[in-house]
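Take a look at the structure below.
Note that this complex is displayed minus one protein chain, with the remaining chains in position.
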Amino acid sequence: MVMEIVCPAGTPAALRAAVKAGAHTVYCGFNDETNARNFPGLNFNRSEMRDGVAFAHARGAKVLVAINTFPRAGDEAIWHRAVGDAEACGADAVILADLGLLDHASRNHPGLRRHLSVQAAAANADVINFYAGTFGVRRVVLPRVLSVPEIAAINAEAEVETEVFVFGGLCVMAEGRCSLSSYATGLSPNMNGVCSPASHVEYNEDQGVLDARLGGYLIHRVDRGEPAPYPTLCKGCFSAGEKAGHLFEDPVSLNAERLIPQLQKAGVTALKIEGRQRSKSYVAQVVRNFRAAVDALEARRPMPEGMLARLSEGQAMTTGAYKKTWR
Amino acid sequence: MELTVGSNQFFWPAETWSGFYDDLTRSPVDRVVIGELVCSKRLSFYQDRIPEAISKLVEAGKEVALTSLALVTLKRERKLTAELAEMGVTVEINDLTALAYLLEGSDFSVGPLVNVYNEGTITWLASRGARRVCLPPELPIGSVETLAKAATDLGIAIEVWGHGRLPLAISGRCYHARLHGRSKDNCQFACEEDPDGLDVLTVEGRPFMAMNGVQTLSDSYACIDHQIELLRSAGVSALRLSPQSKGFVQLCTLYRQRIDRTLSEGELANAVLSFNPGVHLSDGFLTGACGAEWSGTSNS
Partner (left out) sequence: MPLAPLSLSLTVFSRKIVTNNPCLFQRLGEYGRTDFVLDPIDLPIVLCLNPNDGLPKVKLTRRQTEGTARISGPMAALLGLVHGAFDGDALFFSRDLVVEGDTGAALALRNAIDDAELDLAQEAAALSGPFARPLQQLIALAERQTGLYLTRPEDAAIW
């Protein structure tokens, strides 16, 4: 079986671009706090979602709807409606993280396929099988803290499909378990669907030196001519003890292109590309690249050389936790 | 209102560890959560002391629960987590993996690192046997009020993070090891040098976070001096105090006095600051615009 390429779409235009570029599957979200990329100007209203699903289905592609924030107490109805509307729009699956919402979806929408979001941070076979047995979850998106041998070990024991991130932004913290953003800004991935939100970012350039702040905290200071990474908290430059630098993670982005054959051997079903906040031209290029790679793998041709460096944050790439030395 | 001592987040020498729990037998707290939350590698240094500490605490009239790890990945960690269920003590789950090993219907507690954000989740947890939930520290007061109300109907006791550096993130990567240029597998237990975490500052020198092995904490110490009445009327039944290396029993006493109204609002924070010089306090997650905010007037 050819590995499934799962692509991000922040807008209807990006969805169309991804499908045309060869995406097997596109994931997207509604334009509210129910999804973990709740950024200004992004995402789908209900009629855009219906049209997007129809566009994808007409071309043999699937659409997954991410409803992967944690419903706010007192306002669960917003999230329940999102699940119902995803089903009504014809979505092929919903991607969920919250226990209460998984319970709700499995009881009220049993025919709607459920995937477990990376936000649930299910990092071993026992908890994956627990989610499968309890809520009928059919696929689990694995957290970005696992190495390839660990992924292989999980797949040897897991009763359901797994999907792993291969390209784009890299969370160094276990996803869905991080409150760094709300500590500095009041807005968090879990509650608001945003991390290091643009509304709290300030850039200030003085004689070529660019300061990037988040919630008033200085995250990056770069000299003239140096790249300016977005001030994502965990990739900032800090000091501790006698040391200073990128103490948590360098401003790199994930590229596991070269690990695709190993990930296939490890039993992974689907390869996920991060970046619902990126442009349609980015999405199209990345999709084309990865589709060519999995097609080559399937046809036992050599893997095409990567061309994606310019598109990544800070222009540098890492294979992240997939190589155990990352830790 | 009761006081619960949360699981120790830091790595202390075994003697210090034992001394800490001995002292707690003489402190005015109701409940103690014991065991390793952050890193399974630390456990072998003090694991054999846990049964004795538990029995001393129980003898002193404290309720005891045993925490699970916050992030269960390795085979060894899965085995450790499965064994928790067989210890004969209430398990506090801090990774859902622990729930997979509990017999359906057996009672358990839910720790602050499980995502309990809404009524649906707490209802589902109650149906699985949850009897006590410490809410995630990032929840605002509105959510706490709604959840405490739902919990009362479900027979669940609600705790809120009351004091100590806030657990903000957990990772597969060890930052202490990375800082010392070591791999996680060869960390040489660098985190032991920082019994309350290692301060992380911005490049301008502004305190921001604290590093604790695979865990990232806030620089500031949560202190809910100014929200105790609010939490009490919301129906919150216990405050969670997170262990620190210095003056912890004294700290427990101060919180006890504040709950019993022998200390008034503001006095608790002043007292905490007076014997923790250089420490910053925060209560922004509950009532502020962001977690780092502090609603009191005093701060160093």
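Should a chain be cited, it is by its letter among A and B, assigned in written order, with residues numbered from 1 in that chain.
FYI, a contact is a pair of C-beta atoms (placed from the backbone, for glycine too) under 8 Å apart; a residue touches a chain by one contact, two chains touch by 3 or more.
Because the structure is a prediction, the values reported are computed rather than measured.
For the chain that is not shown, the touched chains among those present are A, taking the whole complex.
In the complete assembly, the contact with the undisplayed chain comes from A:V201, out of A:A152, A:V201 or A:L297. By the touch criterion stated above, the residues of subunit A touching the omitted chain are 10-14, 20, 39-42, 45, 48, 197-199, 201-205, 210, 225-230, 277-282, 284-285, 288, 310-315.
Just so it is clear, only the chains that are shown with their structure count from here on.
Here the spacing of subunit A and subunit B, counted between their Cα centres, is 29 Å.
Interface of subunit A with subunit B (complex): residues 70-74, 76, 97-101, 103-104, 120-127, 129-130, 143, 145-146, 150, 153, 172-174, 176-180, 182-186, 188, 190-191, 215, 217-219, 221, 234, 236-241, 243-244, 247-249, 321, 324-327. Considering their complex, residues 70-75, 77-78, 82, 95-97, 99-101, 113, 115, 117-125, 136-139, 142-143, 146-147, 150, 166, 168-175, 177-179, 183-185, 198-206, 208-209, 211, 216, 218, 284-285, 288-292 of subunit B touch subunit A.
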